[in-house]
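Heads up, one of the protein chains got dropped from this complex, but the rest are sitting where they should.
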Amino acid sequence: MKKIINDPNLVVQDMLKGLVAAYQNSLKQVPNTTVIVRKDAPITGKVGLVSGGGSGHEPAHAGYVGQGMLDAAVCGEVFTSPTPDQVYEAIKAVNGGAGVFLVIKNYTGDVMNFEIATELAQADGIEVEQVIVNDDVAVEDSSFTTGRRGIAGTIFVHKIAGAKAQAGGSLQDVKAIAEKVVANVRSMGMALSPCTVPAAGKPSFELAENEMEVGMGIHGEPGTERKVIATADEIATELTQQVLDDMGLNSDDEVAVLVNGLGSTPEMELYIVNGKVSEILKEKGIHIHKTFVGEYMTSLEMAGCSVTLLKLDEELKELLDAESKAPAFLN
Amino acid sequence: MKKIINDPNLVVQDMLKGLVAAYQNSLKQVPNTTVIVRKDAPITGKVGLVSGGGSGHEPAHAGYVGQGMLDAAVCGEVFTSPTPDQVYEAIKAVNGGAGVFLVIKNYTGDVMNFEIATELAQADGIEVEQVIVNDDVAVEDSSFTTGRRGIAGTIFVHKIAGAKAQAGGSLQDVKAIAEKVVANVRSMGMALSPCTVPAAGKPSFELAENEMEVGMGIHGEPGTERKVIATADEIATELTQQVLDDMGLNSDDEVAVLVNGLGSTPEMELYIVNGKVSEILKEKGIHIHKTFVGEYMTSLEMAGCSVTLLKLDEELKELLDAESKAPAFLN
Amino acid sequence: MKLDVQQVLNWLEKTNEKIQMNKEYLTSLDRAIGDGDHGINMSRGFQEVIDKTSTTTYTSVSDLFKDVAMTLLSKVGGASGPLYGTAFLKMSMIVKNREPIDKKTLEDALESALEGILQRGKANLNDKTLVDVWTPVVDLLKDKEVIKGSELEEVSKNAMESTKERMAKKGRAAYLKERSIGHLDPGSVSSYYLFASLAEVLSEEE
Partner (left out) sequence: MKLDVQQVLNWLEKTNEKIQMNKEYLTSLDRAIGDGDHGINMSRGFQEVIDKTSTTTYTSVSDLFKDVAMTLLSKVGGASGPLYGTAFLKMSMIVKNREPIDKKTLEDALESALEGILQRGKANLNDKTLVDVWTPVVDLLKDKEVIKGSELEEVSKNAMESTKERMAKKGRAAYLKERSIGHLDPGSVSSYYLFASLAEVLSEEE
């Protein structure tokens, strides 16, 4: 394992130090926590937006803190949901009296830890609402199991709910729009190589030189299927098709596209994938309103990518296009 | 070699297709070339800014095409300087009558190919000027040799010369400010792992599990020194110190910092490096005006990073902070 | 049987020893069907538990359990943190003013802990989670008049091993569906360590 780190057990702490140093004009760390908030938090009268999860997905989530997106990001240990006390600190730090909204990715750990924090905050009289993001079509959508994971599509929830809150939306408005995004966003990912959690020191799984893992999450978990490695066009087709099959888009529908790199896949390759994705959508008469290509939700140094489609209407378009000053999503 | 590609010989062509599809509202490809230009090029009365080089450095250079930065990027084969005919096409495509300015990284191939293109364009009566970027302090600054390479510091030349041209600066103004940036920008890089050029199919060099390469370029060339792998703080200190030694900054000087990832180093690690860089600068009383952390000038999927410092004055600060609509440098 | 502060501290220490010793093993189990951090999470959390409880003086098991709960809640994270944290919090509430803990109190405490786990995690029995170990343990306590260390060890061990053949329905392993079969559930293994340690404490007393 080769990493540019100091102590494997201090990577989150060291990262936050460097992050705050980089964006000292717009971000601050809540003292003695792993919570990053807008420097001007809490903003009186504005709904506070909190997201978070394990670390190792940078720029998610701290990179999305800023005017027009999140008010706070709670950074857990690498790939480990943050603890309730930290989430609770975030809620308190961004509570401007209009309530606090939590964006939670659908992992058992995240859901439970955020829920306990909600209970703590509600006991203080803070209004708290939440949305659970579950955009990963690789996983079966079932109420008998954990259900679908939240992956790269979460970025669109941050952006659009963030714009709504920034525009003065109420807690219920923000919840409604976040749920609308969740209902309209789908993703699917694949990987060519695993990643190594610093404190573990070993790759999360092993793949032969001719294998790829399809249906990847963002925590180095194995995917849903292992296959012989395919061309970029084949990969793009498979991911896009699975997403489309689940969405039921019609010709003339409008979408936003996100081709997300998982960590070590060169941007060149992401563009190659996007070339095919956009070709497929064009063939189906689906209009692409906006495309995002890059590393938005990573899995340390995993090689691979995911394709996300968000079905848009006028309201979602306007909020997606609204200004954002978050370092990782300048808009 | 595992890559998300179709044909290794068509990666540049496939990439450009996906790039143009992603940014169809702002960028276009000059037909039958590997030249990406602003959709509104040429802009009458504005100096046209052209950069380029081998591909594999994405988002450099095409990601920096946009209002406030480059007018065109010429994309060569992977790690291979573009040919004169392509550079010539770029010059013609952005010539708005106020002359064309070339940003060239100091590699023999780039210098020669851009020079031939200049001769071709000048024969057509187009005024062409250039700057040669050589920010890499790992290499000796000597007039008897090829001299220093241009690496990540090039981004600041694009940004600042781009802002000057956008503001209506003349060809000589743009040249003067570009030379000022070159005189004030220094970088140094290191790598933990090599990269593989798709058409070559083999890693550019080999490194043992406990080794790192210091003084890395951005083409998979071996660095200037091979060492036992060090901690993030030690690496940050070595890179920053070498840059500082070459710059002679004084307490109260102002700088911009760029901690650039070479491809597969997680953003987490780049922030860890930045934490130490900013600490060192603070100790020396050097003021950090702005920090950029991320992948700005990569070397395919190489693991590693570089540290760039740009000494600022009021003029450079203003141009650095000016608006940019380039997809990879929204400002 | 009777459990006082000293014996509960002993239980926690034995649990911590097993977890630290098997940190890599737990992590490798989680790597196979999860995200490869269960050993790291549990070792971080239980080390903090020992650091905290070994430097604090307790006059009641209830207070001790509460500190364990808060430490696990705030140091473990992931899925296991809130589940183990909730379990100890429930136990703290049940044993209040019923100390030293007798067999019936232990039974009530573990039953309440399991209810907390079920409520928090919404898993069912046989979903291949730590519920699959806690359920038969609680059943054992309910079935028997007296509880023997060796029986507790055996039941929890069998329960842990039985997770191997199941397909996961909750937690990260659920994403793997059929591919989760043939692997032990990491959280069930750490729960086995907890009960095996309790069994040792009970046996010492027998």
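Observations, loosely collected:
So that you can tell them apart, the chains are marked A, B and C in the order they are listed, and the count of residues begins at 1 in each.
Please note the rule applied: a residue touches a chain if its C-beta (ideal position, glycine included) is under 8 Å from a C-beta of that chain, and two chains touch if they have at least 3 such contacts.
Just so it is clear, the structure is predicted and the values come from calculations on it, not from any experiment.
The chain that is not displayed touches the following shown chains in the complete assembly: B. Touching the chain that is not shown, out of B:217, B:261 or B:275: B:217 (per the contact rule at the top).
Of B:40, B:124, B:140 or B:245, it is B:140 that touches the chain left out of the display. When the full complex is taken into account, the listed residue touching the unshown chain is B:76, out of B:76, B:99 or B:150.
Although one chain is hidden here, its contacts on chain B can still be listed: residues 54, 76-86, 107-109, 112-113, 115-116, 138-140, 144-146, 149, 197, 199-200, 202, 204-205, 215, 217, 219-222, 224.
The rule is short, and it goes like this: only the chains that are shown with their structure count from here on.
Separating the CA-averaged centres of chain B and chain C is a span of 54 Å.
Work out the mean CA point of chain A and of chain C, and you get 32 Å between them.
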